[in-house]
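Please see the structure below; I have some questions.
Here the complex is missing a single protein chain, while all its other protein chains stay put.
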Amino acid sequence: MKKIIAILLTVAVALFVFTNLYSGDSDFKAFGEKSLEETVSKEFVNKTVDPQRVQPETGSANIVTSIVVNYRGFDTMGEVTVLFVSALGVALLGGVLRKKVTFRYKPGFIINQGMKIIVGIILISGIYIFVHGHLTPGGGFPGGAMIGSAFLLMYLSDDKFRTRIAAFKVLEGLAGSLIMIVGLVGLSTGGYFLYNFLPNGEIGQLLSAGIVPVLYVLVGLKVGSEVSNILGDFFIGEVEE
Amino acid sequence: MMDILVFFLTGFGALFSILRIILGPSVADRAAALDTMNVIITGLIVFLAHVFESSLYLDIAIIYGVLAFLETVVFSRYLEVDPK
Amino acid sequence: MRKFLSAFVVFWLIWSVLSGFRMQDVLIGAVVSLVLSFVVSRYLSFSFDFRIFYKVFLFIVIYIPVFLYRMVLANLDMARRVLSPSIPLNPGFVKVKTKIKSKTGKLTLANSITLTPGTMSVEVDEETIYVHWVDVQGEEKEEYSKEISGSFENILGGIFR
Partner (left out) sequence: MTIIGYFFLLVGASFYALGGLGMFRMPDVFNRLQAGTKATTLGTISLLFGVGMLHPEWMLKILLIIVFLTITNPVSSSTLARSAYLAKVKTKTKKDDLKLLLNGDDDDD
C-alpha cells in the first residue's frame, strides 16, 4: 500500500513538472532560449573578464568561487560555523551515548595494505583541490570532504588506528581564528569585513585573486579537520574535554 | 558520430548495472553493481572532458573516483558490522 | 626518516603532475608535501631508497607488458563467458601459496590475480592467497599456484624481495 502511494505521488510530481516545463505558456523557457542578458550573472562575468577594466574586481578564474568566497564571504563563514556547531554537537552526544561502532571481523589484509598507499594519493589530491579552488572547480568544501574521507578510510581499514590525531583539534581552532583575523585585517585596512586587501594579480596564476585562495585554504583545512573529528568521535566513542 | 557510439556503449553498460542495482537480491549484489557503475561514470566524466575540450573535468573525475572507492569500502565494511 | 623522505617525494611528484610544472606550483607543492608528509608519513607504507629507480625500471619494462597481455586475455575470456548463451561456469574457492614476503609485493600480487583470467583474490594471509576461481581446474594446491600466479610470482619476487 505504501509503495503504491509512493508511486502515485511520484507520478503526480513528474506530471506537474513536465506539464509546467513543456506547455507553451509556462514561465520556464525551453533549454537555451532563456536570455542571459537580463539576468544578474552577466554583470558578475563582466566584472571578472571585461578587458576594458584596469584590474579585474576579484581576479579569480572561477566565477563561482569568486562569488562564494569574495562577494559572499561572510555567508561562507556562517556555513563553516554551522559545521563547527554540528561537530560540537556530535562530540557532546558521543560523550553521552558511549556506543562504539563494532565490527565482527578484522579488516582484511588487502584493504589494510591498500589503504596505506591510497590514503596518500587521496590526501594530496584533496589538498590540491582546495589550494586550486580559485582556478578549477572544487574548492574548500570538496577538498575538506576528501581529507575527511581519507581519515574515514583509515579508521575503517586499520583496527590499530584508533588514536585521535591531536593536531586536528589545534588545526580546527587555528583555521577558524585565522578566517576571523583575515576578515578583521580587511576591516581595518579597507573599511569592511573580509575586504580584499591583497593584490589581485593575473587571472590563471596560482598566486592571484587576492584573499580568495587564502580563505579557501583555511575553509578546506577547517572542513577537513572537523569531518575527521566527527568521525573520530563516532569510532572512538568518548571525548575527553 | 564516434562520440555518439561511445556514449551509446557506456550508457549500455551503466543501464545494465542500474538494472542489477534494482533487481539485486542481496546488499552485496547492489554494492557490486554500484561499484561497476561508478567506475563507468568516472570514465564517462573523462570522456566528457574530451567532448567539451576542457581539462577541468579531469579534476572532477579524480574526486568522483575517490568518493566511489570510499563508498564501496564503506558498504563492504557495513556488511560486517555487528547487528546487535 | 626514510618513510618521511619517501612520502615527501611521492607527494611532490603527484602534486606536480596534478598542477602542471610551473614555478609557483612546484614551490608551493614542496611546502605542502613537506607539511603533509610530516603529519601522515608514519601511517603510510611509502618506503624506498635509491634502488627504486632500478625497481621501477624493472616494473615498467617486465611487469607491465606481461600484466597488460594477461589482462587483455582475461577480458576476452570473460567476454566469451558473458556472451555465450549458457554461461560456462565451475566456480570455487581455492588457496594459492606465495613466497613473497614484502607486504606491498603481496598486495600487488593479489591485485594482479584479481585482474587476470577468471580469478579474484579474496583474502591474503601470511603465505596463502585465498582466490575465487570461475573455472576450477585440477585438484592439488601446487597445480592451482602454477595455473594462477606462476608468472607473476617470479616477476614480483624479483622486484619486491
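Chains: A, B and C, in written order; residue numbering restarts at 1 for each.
The rule is short, and it goes like this: a residue touches a chain if its C-beta (ideal position, glycine included) is under 8 Å from a C-beta of that chain, and two chains touch if they have at least 3 such contacts.
These numbers come from a predicted model, not from an experiment.
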Shown chains that the omitted chain touches within the full complex: A, B, C
Contact footprint on chain C, counting only the chain that is left out: 14, 17-18, 71-72, 74-75, 78-79, 81-83, 87, 89-95, 110-111, 114-115, 118-123, 130, 132, 134, 136
Interface residues of chain A (partner: the chain not displayed): 102-106, 108, 110-111, 114, 117-118, 121, 159
Absent-chain interface as seen on chain B, which is shown: 2, 5-6, 8-10, 12-17, 19-20, 25-26, 28-29, 31-33, 35-37, 39-40, 42-43, 46-47, 49-50, 55, 58, 61-62, 65-66, 69, 72-73, 75-77, 79-80, 82
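In this text, only the chains that are shown with their structure count from here on.
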Rounded Å distance, chain B centre to chain C centre (Cα mean): 22
Distance between chain centroids, defined by C-alpha means - chain A, chain C (Å): 33
Residues of chain C engaged with two or more neighbouring chains: 18
Multi-chain contact sites of chain B, meaning residues that touch two or more partners: 62
Interfacial residue positions of chain C with respect to chain A in the complex: 7, 10-11, 14-15, 18-19, 22, 24-25, 28, 32-33, 36, 39-40, 43-46, 103-104, 106-107, 110, 121, 123-125
Contacting residues of chain A [partner chain C, same complex]: 108-110, 113-114, 116-117, 119-121, 123-125, 127-128, 131-132, 154, 158, 161, 165, 167, 205-207
Touch list for chain A against partner chain B, complex: 101-105, 107, 111, 118, 122, 125, 129, 132, 136-138, 142, 146, 149, 152-153, 156-157
